[in-house]
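The complex is shown incomplete by one protein chain, all other protein chains being positioned as in the whole.
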Amino acid sequence: MQHPFEQFREKRLQGNEKLLETNNLVTKRLMSLDKQAYGDSALPKKTKELMALTASMVLRCNDCIDYHLETCVKESLTRDEIDEAIGIAILVGGSIVIPHARHAASSLDFLFAEQLES
Amino acid sequence: MQHPFEQFREKRLQGNEKLLETNNLVTKRLMSLDKQAYGDSALPKKTKELMALTASMVLRCNDCIDYHLETCVKESLTRDEIDEAIGIAILVGGSIVIPHARHAASSLDFLFAEQLES
Amino acid sequence: MQHPFEQFREKRLQGNEKLLETNNLVTKRLMSLDKQAYGDSALPKKTKELMALTASMVLRCNDCIDYHLETCVKESLTRDEIDEAIGIAILVGGSIVIPHARHAASSLDFLFAEQLES
Amino acid sequence: MQHPFEQFREKRLQGNEKLLETNNLVTKRLMSLDKQAYGDSALPKKTKELMALTASMVLRCNDCIDYHLETCVKESLTRDEIDEAIGIAILVGGSIVIPHARHAASSLDFLFAEQLES
Amino acid sequence: MQHPFEQFREKRLQGNEKLLETNNLVTKRLMSLDKQAYGDSALPKKTKELMALTASMVLRCNDCIDYHLETCVKESLTRDEIDEAIGIAILVGGSIVIPHARHAASSLDFLFAEQLES
Partner (left out) sequence: MQHPFEQFREKRLQGNEKLLETNNLVTKRLMSLDKQAYGDSALPKKTKELMALTASMVLRCNDCIDYHLETCVKESLTRDEIDEAIGIAILVGGSIVIPHARHAASSLDFLFAEQLES
C-alpha cells in the first residue's frame, strides 16, 4: 500500500501534466517560472526553500507544504532546521496553522525515513 | 464506483439539506441569497459564474470551485474560456493556487466527458 | 467502522504528540499556550469557545472547527447557540464559508448523538 | 481636530449611504442582513459582538474591528472582557494580528474615554 | 488638491518604476506577465477585468480594486455592470468585504465623473 506522501507525489505529477495541456499562456508561464525560481542566485536554494515552506504554512496549503518539505530534505536541511521554519510559521500564522504543522511532522517522518533507506 | 465529482455532488446536496434544518435565520437567508444571486441581470449568468469561479480559486476552496465549474459547463462556456479564468486566478493568487488549478483541471475532464455522453 | 469524527480525534491526538517531539521551543510554547488560553477568566470558557469557533470558520479550517465544536458541546452549549456562531461566521466570511458550515452541521449531528448515548 | 475614530465613524456612515445607492439587489440584501444579524436571539447580542470582533481581527480588517469595538463598548462589555477577545484573536491568527491589536487598543482608549465623558 | 484616486495613480506608477529597478528576475517576469495577461483572448478583456476586480475584492486589496475599477471604466463597462461584480464579491467574501465595497463606490464616483468631463 502506498504511503500518503507517495500518493501526493504521483497525483501532483499527473495533475501538473494535465494542467499543462491547457492553451492558456498565463498558466503555462507561471508554472514555468515556478520551476525556475528556486535555483541558487543572490540567496542559496536552501534559504529560498525555507522561505517558500514558511509561506506555504502560513497560507495553509498542505500540497505546497509537502512539495517544499521534500525539496528541503533533498537540499540536506536537518530536521531541527526545518522545525525552525515550522515554529516561525506557527508564530506568524497562529494556532490555525497547527493542523498543518501536524501534517508537516508526519510528512517529515516519511521523508527522513526514506532518506535513511537510500 | 462513483467518480470523486459525483461524490462531491451528492455530499453537497445532503450537506445543504442538513444545514437548512437549522433554526438560524442568518444562515437560511444567506443560502437563499446565494441561490438567487447568479441569475441574468446587468451581467449575464455566464460572466457572473466566471467571476465566482475566479473568486473561489483565489480563496482556494475546492468545493466552491467544483460547484462553479459545473455551472460554467452547464452555461456552455468552452474549456478555453474556463481556462482563462483559471489563468487569471493563478496570476492574481500566486503559485499557492496551483494545487487548486490541478484539482479544477481534473474536474473539468470529468464534466466535459459527461457532457459528451449526454 | 469509525465515524469520520472519531478518526479526526485519533489523528489529532497522534499528530499533537508527534509535533511535540520537536526540539523547537516556539512550537512547544505556542501549543502549551493554546492549551491554557480557553479556561475561565474575564470571559467564561463557553464564550471563548464560541469566539474560537467563529474564528476557525471564517479562516476555514475544518480540523479547528471540529475541535472547537467538540468543546462547545462539552461546555453544554445548545445546538441553537452553536448555530448562531455558524450564522455569524457565514455572514462575516461569506458564501465561501458554506462548505465548512456543511462540515460543521455533520460534525454536530455526531456530537449530539454521542451526547445522548452517554 | 477630529480623532481618527470620529473620522472613521463619519466616513463609514457616508460610505454606507453611497453604497446603498446601487441598483444591485445582492449588495442591498447583504447590508440589510448585516444590520439585523446581531440582535438578541439564541445568544445574547454581547456574545455575538465578541464573536464578530474576534472574526474581524483574525481576518485583519481595521474598519470591521472599529465597528465591533464600538458596539462592544455600547453593550457594556468591560475592557478586560474585550481584551480576552483580542487575546484569542492573536492566538488563533498569530503575530500577524498584532498590528491590528495595537490599532484596537488605541480605539478602545478613545471609546472608554468617550464613555466616561458622557 | 489631488483627489485620493489621483494620488493612488501617481504613487502606483512611481512604485512600479522603483520595483522594476530590482535585479530579481522573478519579480520582473511576474510584473511583465501581469501587464500582458488581461488582453483579449478566449475571453474578452472586459470579462477578465471583471474577474480580476472580483478577485481583488474578495482578497481585500484596495490598490488592486482601484486599478481594476479604472480599467473596467476604460473598457466602457457601466456602473450597473460593475456593481454586479461588487455584489458577487460581497456575497462570496462576506461582510468583511463591505469596507472595500465602500471604497470602490467612492472610487467609481470619481472615475465616472472624470469620464463625463472628458
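When the chains are written out, they are named A, B, C, D and E in that same order, and each has its own residue count from 1.
Assume a contact is a pair of C-beta atoms (placed from the backbone, for glycine too) under 8 Å apart; a residue touches a chain by one contact, two chains touch by 3 or more.
Since the structure is predicted, the reported quantities are computational estimates derived from the model, not experimental observations.
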For this session: Just name the one of D:Lys35, D:Lys74 or D:Arg102 that touches the chain not displayed here.
Result: D:Arg102
Exercise. If the hidden chain were put back, which of A:Leu19, A:Leu69 or A:Ala89 would touch it?
Worked result: A:Ala89
Exercise. Tell me, which residues in chain C touch the chain that this view leaves out?
Worked result: 23-26, 29-30, 33, 37, 41-42
Exercise. What is the set of chain A residues that contact the non-displayed chain in the whole complex?
Worked result: 33-34, 37-38, 41-43, 47-48, 50-52, 54-56, 58-59, 64, 78, 80-81, 83-85, 87-89, 91-93
Seminar exercise, completed: chain E positions in touch with the non-displayed chain are 11-12, 15-16, 18-19, 21-27, 30-31, 34, 55-56, 59, 61, 63-64
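The rule is short, and it goes like this: only the chains that are shown with their structure count from here on.
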Exercise. Farthest chain from chain D, comparing Cα centres?
Worked result: A
Exercise. In whole angstrom, what separates the CA-based centres of chain D and chain E?
Worked result: 27
Exercise. What positions in chain E touch 2 or more of the other chains?
Worked result: 33, 37, 41-42, 58, 80, 83-84, 87-88, 90-93, 95-96
